[in-house]
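Here the complex is missing one protein chain, while the rest keep their positions.
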Amino acid sequence: MSAARATVRLLGERVSFRVGRRLVATVGAVLLLLVVCAAIALYTGNSAISVDGVTAILLGDYAGSTSFEIYTVLDVRLPRMLAAVIAGGALGISGAIFQRLTDNPLGSPDLIGFTGGAATGALLVITTGGGLAVGTALGAFAGGVVAAAVILALAWRSGLEGYRLILVGIGVTAVLSAVRAYLLSRADLEDAQAGLRWLTGSLDGRDWGDVGIGAVACLMLVPATILAHRPLDRLAVGSELATAQGLTVSRWRIGIALIGTAWVGVAVVIAGPVAFVALAAPHILRSLTGGAGPLLLSSGLLGGLLLLLADLVGLRLFAPTQLPAGVVTAVVGGAYLLWILQRRRGRTMG
Amino acid sequence: MTGTDASPDALEARGVSLGYPRREVIEGLDLRIRRDSFTVLIGPNACGKSTALKGLARLIDPSRGSIVLNGHDIAHRRTRDVARELALLPQSPITPPSVTVGDLVARGRAPYQSLLRQYSRDDERIVRESLATTGTLDLIDRTVDELSGGQRQRVWISVVLAQQTGVLLLDEPTTYLDLAHQIEVLDLCARLHAEGRTLVVVLHDLTLAARYATDIVAFKAGRVVAQGAPAEVITAATVREVFGVECAVIADPHTGTPLVVPARPPHLGGETQPPAEPTHREDRSRS
Partner (left out) sequence: MLLVSLVVLALLVVCSVMIGARPVAFDAVLQILTGSDDPRLRVDSVVIWTLRLPRTVLAIVVGAALGVAGALIQAVTRNPLADPGIIGVNAGAALLVVLAVSVFGWSGVLATTGAGMLGALAALLAVAVLSTRSRMSPLVLVLAGTALAAAVGGVTSGLLILDSGALDQVRFWTVGSLAGRDPELIWPSVALVTLAVLVGGAIAVRVNTLALGDEMAKSLGTSVARTRAIAVVVVAVLCGAATAAAGPIGFVGLAVPFAARLVAGLDTRWVILLSLSFGAVLLLAADVVGRVIAGSGELEAGIVVAAVGAPLFIALALRQRMERL
């Protein structure tokens, strides 16, 4: 009905929804850029393989290529690219979820403790000599779940309110960062360095195992996210009116927080606690679309694009020195954050 | 919309105790809202009238007692079904950032929508009707942020109208509005009432309350002090008992409803106010 939104109706009246025109355009542009970046990630790198060669390998024609080239494209570049997109996507979705849940554009999971828990769990495994990828992933997952449980339990007081979630989360974040500093100081120098590298978030050496974990998680979490979309949107009018309009607010808040936590876990297991993607992706998308909806899956697409881009920049910018993607996102994200805070001056936030 | 039972009450509180953790605000409240009435709740700040309203709309679960809507205990019903019979506009609802008027009012259709059926032709028609009822249809594509206070309040009322319920609960819909906009909103309420809806509204202005209400309920310290038609409730004695303010109550020259005139203030030679909780009951109305 309004000019900015188109109404889609299918199967008579059985299926109907509205979609913002700018959202469609933006998602299209993001998809296009994602394809371009994916192509760059696949076609360029340290070992020069011809464009035709890469295309042939990707299409399953191995005749003209050496086994090293095949390995480079199929077992190094391709899984690394997919891992970046999945982890970034998971961060973007979790950021969109928590920013809506806390009603605050800064309420992203890396600032309010959910990411910190996973990071601490993984570091614990690394510095106690685990070191195996599976152990690290399990540690990250367990740490994330424990931290989320603690934060949700502490913030719960006859309902889950956004500002309590944020404040408790910040407190827990601070404790966890002290724990991490302690673990680093107690470890061997080598373990400490591995731990620190992991803590900044990196996609170095991600293989099909990581992509597999991510794919399975997506299969389970994407439907849950679609289900959560409307209740999350309805919460935007405040919990009182949402209740009056027939939403069981507390149950949905907890459920949605758990979905968001699961997404954080996926991202951290694959790429480590990469900073700022979760904060920036939904925010950039909101300003591009002017949209008021939760923008969950579209934030995921943009998050995937951002992390892929950060990984490419870290790989290529100072080549041959490689910077972890997390350092790139921290630097760029920090600058972006200061810019939005500056721009929002005078408007009330929170 | 309205229930099929023959009960004369649209909404009833039976022995309801309400409050927040470790602080009961209301204990043992019995309250009946007549069907098709325009009931106004009055009382001093923090007397429990807003809490009562939230309890009636199941925003706060009663620790004791039950709320009966159209003959059914709402505790035993799906909250989505209740939302098709009763709508509440909170005192300060949150405006989602950069939402348009049309999109905001469409949110009132939430109890009728599902994952697949998010915006049917019915929804669209009812959103437009709701906006037309409040005279804001021409604002449909504007963002809510750019509206004036009066327009915004009418748009919010459209949101609850889009819920298409027989019972409407409004928590202080005139607060922060200037006199012209207060009258505009209350005229709208009167029209909605005339169309056959039951209204329960919290108001602060006693004279306006007396003009528009069919029933008035006076709260003090978590209990009902007086209930009935405006002329029965708005008396000098009740005002003194509820608000601790000395006043004369005269007939409104336009409508004949009670008009509250506070006593002469001390700097103009009036007596100082009596203690806030007089123990005697003495009728000095219509002096």
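Going in written order, the chains are labelled A and B, and every chain counts its residues from 1.
Everything that follows uses one rule, which is that a residue touches a chain if its C-beta (ideal position, glycine included) is under 8 Å from a C-beta of that chain, and two chains touch if they have at least 3 such contacts.
Computed from a predicted model, the values in this text were never measured in an experiment.
K.L.:
Sort by label and list the shown chains the missing chain touches.
P.N.:
Hidden chain contacts in the full assembly come out as A.
K.L.:
Decide which residue listed in A:Phe141, A:Trp263 or A:Phe276 touches the omitted chain of the complex.
P.N.:
Among A:Phe141, A:Trp263 or A:Phe276, only A:Phe276 touches the chain that is not shown.
K.L.:
In the complete assembly, which of A:Ala178, A:Met220 or A:Leu317 touches the absent chain?
P.N.:
For the chain that is not drawn, the touching residue is A:Ala178.
K.L.:
Tell me which residue among A:Asn104, A:Thr136 or A:Gln245 touches the hidden chain in the full complex.
P.N.:
A:Asn104
K.L.:
Residues on chain A that touch the omitted chain in the whole complex?
P.N.:
Missing-chain contacts on chain A: residues 104, 106-107, 110-111, 154, 157, 163-164, 166-168, 170-175, 177-179, 181-182, 184-185, 189, 192-193, 196-197, 199-200, 275-276, 279, 321, 323-324, 326-327, 329-331, 333-335, 337-338, 341-342, 344-350.
FYI, only the chains that are shown with their structure count from here on.
K.L.:
Touching residues of chain A toward chain B in the complex: what are they?
P.N.:
Those residues of chain A that touch chain B are 1-5, 7, 9, 13-18, 103, 157-158, 226-227, 230, 234, 236-238, 240-241, 243-248, 286, 290-292.
K.L.:
Under the stated contact criterion, what part of chain B meets chain A in this complex?
P.N.:
Within the complex, chain B contacts chain A at residues 20-21, 54, 57-59, 78-84, 86-90, 92-100, 102-104, 106-108, 110-111, 113, 115-124, 127-128, 140-141, 159-160, 163, 169.
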